[in-house]
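Every protein chain except one is present and positioned as in the full complex.
Right, subunit A next:
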Amino acid sequence: MKKDNNDKNNLMLNKKLSRRDMLRLAGVGGVGLLLGGGAIGSLLASDKKTTSNASTILSQDQDSIPFYGAHQAGIITPSQNFICFAAFDVITDNVSDIRKMFQKWTTASATMVSGSLIGNVNDNPNLPPSDTGEAAELSPSRCTITFGAGPSLFDARFGLQNKRPPSFQELPPFKADSLEPEWCGGDLCVQVCADDLQVAFHAIRNLARIARGTAVLRWTQEGFQRSTQADPKATTPRNLLGFKDGTANPNVTDSKLMNEVVWSQSVDGTAWMTGGSYMAVRRVRMRIEVWDRSTLKDQEDTFGRHRHSGAPLGSKDEFDSIKLDALDATTGKPVIPSNSHVALAHGDGSIQMLRRSYSYSSGLDLKTGQLDAGLLFISFQRDLQKQFIPIQQRLANNDKLNEYAVHKGSAVFACFPGTTEGGFIGETLFGGI
C-alpha cells in the first residue's frame, strides 16, 4: 500500500504538464509581483517539447491529486479554480497536542482529497457524523491541502525556538504597507485549493473542527480564478484590473529548477524543512473604483503591458520578450515606463519565485461603500530573504501600481515537506518532541 502510493506520487511528479497547466500555474498573480519576463522564454520552449503527450498523461489522474509524496501537493500543482485559505492560532500549551492534531489532520486530509468521507462515525444516529457531509458524492476536484508553520510558532510557548530556520521570520515593513491585524500572521496555515469551492470549503471546515481545543481560526480568505469551464483554452488569466497577468512563473516540470527556486535543500541548514517551501501571503486590496476611472493609456503604462493582448508595451505578442531599453522615437523615454509593474518586477531577471495567487472578493468596505476585492497573493520560494523580500521591496518603493493597490494582509509560513502513508505532515518538526 505504502509502496503503491509512493510509485503513484513519483509518477505524478515526473509527469509532463500541458501548456494549459503551465499557464494556469502562472496564476492571476501580478499585482504584488510579476516575475522577470526572461523566464517566459524557457517556459514556452519547454512547453513546445512536452505538449504532445502531456494531455493524455494528465487525464488519468486529472480529478484526484495524491496527498502523500516527497513534497506537499498544492505548491507546484497546477492552480485549481478556487482557494480557501486559513491561518490558525494554536491555543494549547502542549506541543504534543499540536502533534496529535497534525496526525489527525494528515489522515483526514488524505481522505478528503480522495473524495471520501472522513472518520468512521457517519451512520450512528446517536452521534454527530464525523464528516460534515457537504462534499459527499462530489468528485475530488483536484483538491490539495497544504500545511505550514508561521514564525510565531517558534516563540517560547512550545520550546521550538531552536528549530526556527535562521532566515525565516516575520516580513520587514514595506513602504506604503497598510496592514490590518485581522489579516496578518498565524501560528499555522492551511491552504486548500480545488476546482470546486464547496469541496475546498468542506476541507477547511472539517480541519477547523478537528482543531477545536488545539487551534482556532485567526483569519480566512476565499479566492477564485476564471474557471476551466469559462476558459477551456486556459489562456493567461486576468486579474481584477483586467490585465493578463502572471505568465512568467518558473517551469514546474523542471525539477532542477524547482530545487533551486522552490524547495528547501539540506544545504540550507534546516533539516526538518528539507523538501518543504516558504510561503509568502499578501492580501492586496485593489482600489477598483479608482482604477475604473483611469484611462486606458494610464492603465497600460501602470502595468507596462497592453491590456487586450497582454504584450509588453511596444510589442505585439503576449509572450514577446520585455525590452526595457527600448526608447520612444519621439519622446526619447522608455517605451515601458521604468516605474511600471512589469519593469520593476522583471528587474534584471535574476530572482525567481513561484507564484500561485487568486483573486478575492469579500463584500463591501462598509466605511466607503466600495468593493473589498483584490488579490490573495501567494508565492513559494526556497528563501524569503533572497527571493520574496527583495522583489517586494523594489515594487513597494516605486511601483506605479501602488496607486491602485494596497497591502492589507501579510503572513509567511514554512510549509513542511511531504510525508508518506503512515507518517504525518509536520513529523519532521514535531515527531521527535
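We take it that a residue touches a chain if its C-beta (ideal position, glycine included) is under 8 Å from a C-beta of that chain, and two chains touch if they have at least 3 such contacts; residues count from 1.
In this text, contacts and distances are computed from a predicted model.
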Among "Formate dehydrogenase subunit alpha", "Iron uptake system component EfeO", "Septum site-determining protein MinD" or "Phosphate ABC transporter ATP-binding protein", UniProt-listed name of the chain not shown: "Iron uptake system component EfeO"
Option touching the unshown chain, where A:126, A:178, A:331 or A:368 are the choices: A:126
Sole residue of A:159, A:213, A:269 or A:422 that reaches the chain not shown, by the stated touch rule: A:213
Which residue of A:91, A:176 or A:290 touches the chain not shown here: A:91
Sites on subunit A contacted by the missing partner chain, in the whole complex: 91, 121, 123-128, 209, 212-213, 216
